[in-house]
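Please see the structure below; I have some questions.
Of the protein chains in this complex, all but one are displayed in their positions.
By letter and in written order, the chains are A, B and C; residue numbering begins at 1 in each of them.
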Amino acid sequence: MEKIRIGSVGLGRLGLRHAENVASKIPGASLHALCDLDEDLLARTADRLGVPWRYTDFDQMIQNSEIDAVVLVSPSGLHTGQIEAALKAGKHVFTEKPLGVTVEECKVAERAVEAHPDRVFMIGFMRRFDESYMYAHEKVMRGEIGKPVLFRSYSQDPESCIEGAIKYAGHSGGQFLDMAVHDIDLARWFVGSEPQNVYAIGGCYAHPEFGQYNDGDNVSCLMKFQNDTMVFLFAGRTAPHGYNVETEIIGTTGILRIASVPQKNMVEVLDSYGVRRECSDNFLDRFESSYVREIQEFVDCIREGRKPSVSVYDGTKCTEIAYRCKEAFETGQLLEF
Amino acid sequence: MEKIRIGSVGLGRLGLRHAENVASKIPGASLHALCDLDEDLLARTADRLGVPWRYTDFDQMIQNSEIDAVVLVSPSGLHTGQIEAALKAGKHVFTEKPLGVTVEECKVAERAVEAHPDRVFMIGFMRRFDESYMYAHEKVMRGEIGKPVLFRSYSQDPESCIEGAIKYAGHSGGQFLDMAVHDIDLARWFVGSEPQNVYAIGGCYAHPEFGQYNDGDNVSCLMKFQNDTMVFLFAGRTAPHGYNVETEIIGTTGILRIASVPQKNMVEVLDSYGVRRECSDNFLDRFESSYVREIQEFVDCIREGRKPSVSVYDGTKCTEIAYRCKEAFETGQLLEF
Amino acid sequence: MEKIRIGSVGLGRLGLRHAENVASKIPGASLHALCDLDEDLLARTADRLGVPWRYTDFDQMIQNSEIDAVVLVSPSGLHTGQIEAALKAGKHVFTEKPLGVTVEECKVAERAVEAHPDRVFMIGFMRRFDESYMYAHEKVMRGEIGKPVLFRSYSQDPESCIEGAIKYAGHSGGQFLDMAVHDIDLARWFVGSEPQNVYAIGGCYAHPEFGQYNDGDNVSCLMKFQNDTMVFLFAGRTAPHGYNVETEIIGTTGILRIASVPQKNMVEVLDSYGVRRECSDNFLDRFESSYVREIQEFVDCIREGRKPSVSVYDGTKCTEIAYRCKEAFETGQLLEF
Partner (left out) sequence: MEKIRIGSVGLGRLGLRHAENVASKIPGASLHALCDLDEDLLARTADRLGVPWRYTDFDQMIQNSEIDAVVLVSPSGLHTGQIEAALKAGKHVFTEKPLGVTVEECKVAERAVEAHPDRVFMIGFMRRFDESYMYAHEKVMRGEIGKPVLFRSYSQDPESCIEGAIKYAGHSGGQFLDMAVHDIDLARWFVGSEPQNVYAIGGCYAHPEFGQYNDGDNVSCLMKFQNDTMVFLFAGRTAPHGYNVETEIIGTTGILRIASVPQKNMVEVLDSYGVRRECSDNFLDRFESSYVREIQEFVDCIREGRKPSVSVYDGTKCTEIAYRCKEAFETGQLLEF
């Protein structure tokens, strides 16, 4: 069977990673086109990765009939439009989160996906493709921890990245949309239910800069889900030890903790600081193989005529919930869904 | 200097432990009297520990002028009355939590303590005397973790004790008063502030029996404190792995976790279940030395004419907060303090 | 640049894995031929992986001029002959350990490699390509632990695989050659020196079957290296908890431990067995990505005209040392090198 020819859009940090993965780590796919506004970067990257087609214009790229599928790692505000256009041009679409920057945009994307039922559409909730999360999820599905009682999940960016976060603060949509959206997806995936109400708090504990966008540098929320599971989420930008994404699922007969120590690898250091594990530096470090595995699944779905388990509706739902959390945070009210 | 002669009241599991500790592990004190309604148990224990005086009547005991101080491990409903009577009889008083079963009772206790400023009064928040909690508290006080962002604390009883918990459910006051009160005390101690509002949820995930008392078998709450610290508490009665009391304090420059693995000792087992640590069985196992250290502090305060750092007002405050959490849980409302 | 076309030899468990890796995980390479005596397995695997050429005869395969390189995962006794023949036929050669089953055979392989200086030759010491071992090695090379004092390394196969081990016992060469050879390679790599003398002990603690081959089911040795580093190796076939490969390097200013808990992933389970990590099942599980990385390095060396850091002499040296350990074990003597 022929390789799926992919056009990848956006060459930021994650975009570059996706491009490199498609170019060299995804059997069954080839990186056939790159699209970015920065012509220099585009040329250099395309040369390095041996990519035949280069575009600074997305709409031109999707007219290229040699391209089977696109991978969108463009600015969040462009996602919905590009999803629509690419599907209409007959391409399969993988988009990084968020599906759209408003719920309305998400609904537009939903309609576009529904209008092209023969195209594969997938959204990048890469944690679902992490080996440890997958392993834990199977245990939960097999009933090994009984009925879920409490789902707790943290997303913490390292303090060392704070400058970038401050610069980007006005465009991020706030921590619930930018960071906790992954935990929201995990909660729904593990708990198998939807939220009923939410209370959210937080503040600027170290960096008042976030305040002007009605955001905090650390926030949290407590939700009750429809099946009674308690869900506590925490998102922070000042982690002293590194990039920390951890999750705990307390069930009636067992408890699972995923990455409660965000160790970089299996090396333990014993020195004057004690006995210690060094931590993941960032999301690319921690989820290196998840990013490969999710694109692999996208490509396999195309080749095997399957639909991914994560759907466009998951994207909308997570965005809706994140917006509701944000509203709860901004108003200080207990809100229902 | 003469030893402080102590009369200990109540010979339940914890009462017995306090009596044994006073009898043999507290330099500067002697176990001079025991009081319990069960005459057989009273006689056997007093004989075994070499205690000269035995009482089935508390009021008689406190008339004994040889006794300097009392340790109250009686049923919760009796605490306030016994505190008042003992102070009035000139005794120093150590009482197990709770100070009283209602806030009104706590106020009565406060007035009694205020009326006897020359007597030492102390309440049994034993976690403040745990080596690890003390060590962590010092670090926080020294500013080693910066400004507190999130305080998270769990109190979980093992599922293996569920029968007793169900039997006692009607008298426990619910999990916020019975269990989370310790976490409330820790939160105030570590965070150095008071709660502003609270949202609480939970339910009966495994044992519907708690429902008839408007309680759950697992509950949680999210509070914002006056200094903005987020406080998340979780209390459960169905822990599969043992007695689990753990606390995390996330600060802007450091994070501390106390007992995130409730390991019984320093033995690691590698067998067909993997690489594992066996866990504490119950509070007596986990806080063995804390119970000694708190009574030691009580005795030292008497001998040195000092007041304990934990006061009667801490007792009232924790009870008030626990009641407010309970009300939030029962009404489903977001409540202010 | 054209892809390196590889012919892979042997379709046992590891052979199959190498074939799958070449087929789908190694950019820059393609699986062009397979060779195995089992025609059925050969056909099924070649069909599944889309391999154009299939051989039951190794000598025929290396006459195929479309093949650039071979990967040898054949029975140990065939390695040396196939290395010689393949190099002579102009192929680059990657061989699984051992280089040869006797030191004499290794010397033959050395001469063959020396006779074809323009061919890439590499031996499969996959641990050198494990992320954690690489990370630790860099730390040691940078001097972060000071001067090496003690190097300790364990290779333990799980008891669950004992039947296969017993069946294979007569052909394995014994535990020093079959298992500890990897630890010997690591010791030389980390310590940067060669052994001076060795004392070895062990026995059949659970399975007397190994005794008939003068082997034990668990063995160990203590060596002094020329630079004074102490080296303690342990190899066992009865690990109750899984596949355990761990290493500790104690230096004068720091200590590193690699995989002291052979955790399968980042999931921690809290249940009635305590707080636990599940373990790796076998070498394919534990070293999954190392097997990819080492072939990638082989392919990159071919494409870039480089030589791998691990040479044919490392293969000979490790075999010599393993044989000396075996002799020390069999004679009970302290032996010099």
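Keep in mind that, in the parts below, a residue touches a chain if its C-beta (ideal position, glycine included) is under 8 Å from a C-beta of that chain, and two chains touch if they have at least 3 such contacts.
Remember, predicted model here, so these are calculated numbers, not experimental data.
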Hidden partner chain, touching residue among B:Leu11, B:Leu42, B:Ile83 or B:Leu270: B:Leu270
Contact partner of the left-out chain, one of A:Gly15, A:Pro240 or A:Gly254: A:Pro240
Touching residues (missing chain, whole complex) on subunit A: 239-242, 244, 261-263, 269-279
Hidden partner interface residues of subunit C, rising order: 146-147, 149-150, 159, 199, 201-203, 205-206, 218, 220-222, 224, 228, 230, 232, 234, 236, 238-241, 250-255, 260, 333-334
Touching residues (missing chain, whole complex) on subunit B: 23-25, 27, 131-132, 135-136, 139, 145, 253-261, 263-271
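FYI, only the chains that are shown with their structure count from here on.
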Contact graph of the chains (line, ring, star, complete, other): complete
Equivalent interface positions on subunit A and subunit C, same or different at half: same
For subunit B paired with subunit C, centre-to-centre distance based on mean C-alpha positions, whole Å: 56
For subunit A paired with subunit B, centre-to-centre distance based on mean C-alpha positions, whole Å: 43
Mean-CA-position distance for subunit C and subunit A (Å): 38
For subunit C, residues contacting two or more additional chains: 261, 263, 269-271
